[in-house]
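The other protein chains are all here in position, but one chain of the complex has been omitted.
For chain A:
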């Protein structure tokens, strides 16, 4: 279990992180979302020990993290980095050795992961000769080669084609099912919604929401969506709560009095649509980041 506790980080006068806490549990996939510059990368870098925090700490299985314990982590940085003039298979194996594998085990694991990621026949190619998406697969292999006990991936899906997204998602789900805590950041909210058990939303350096997708939906508050055909303009004034227009005569109403809303709508005209609106993650995100 990875616990990030009360992180604070400033760059000059810019407060990048302000009291950020989150927990990634074993066997759970944690989706980390937030607007550009919200602080996702900074949080992950501190968790990986690449950056030092001003305050707060990161704990792993209840004890503070050291370099040698972090060697069990797999990391994919936001700005991908590989040696452009080094062959793929030796490169992946090199990172395996850096994480403590024996040379033979590293070589074997590198071969297996490259096979699995569809690069089995390209082990002797130089990284610089690969397409961007394929370099990304190599990057994933680098983060997985030592069979990590924790995965921290910064935007692993960006730049991937739909097939590669499926491969990547499959690998992550598989690791997660094997009991490895996984945290990844992404701007593809549909993907996060589909893959993640837990979602954390960060905005301007503060965690604004965290929990399972269902919990987030519940706490975001359910709203009623209502559409009345041929209603006279201004009829929404009669509703028992504040209403926001979604265009085309649709309104979102914030009110616990569903029967009251329905009555007001029926009085206004022919009700063609009425029901609770399930907010998508994108809606929750927009609201939380506003």
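Quick notes on this structure:
Note that a contact is a pair of C-beta atoms (placed from the backbone, for glycine too) under 8 Å apart; a residue touches a chain by one contact, two chains touch by 3 or more; residues count from 1.
Rule of thumb we're sticking to: contacts and distances are computed from a predicted model.
Choosing from "Cell division topological specificity factor", "Dehydrogenase", "Cytochrome P450" or "ABC-2 type transport system permease protein", the protein name stored in UniProt for the chain missing from the display reads "ABC-2 type transport system permease protein".
Of the candidate positions A:20, A:58, A:82 or A:209, contact with the hidden chain is made by A:82. The chain not displayed touches chain A at residues 45, 48-51, 67, 70-71, 73, 75, 77, 79-86, 90, 94-95, 97-99, 142-143.
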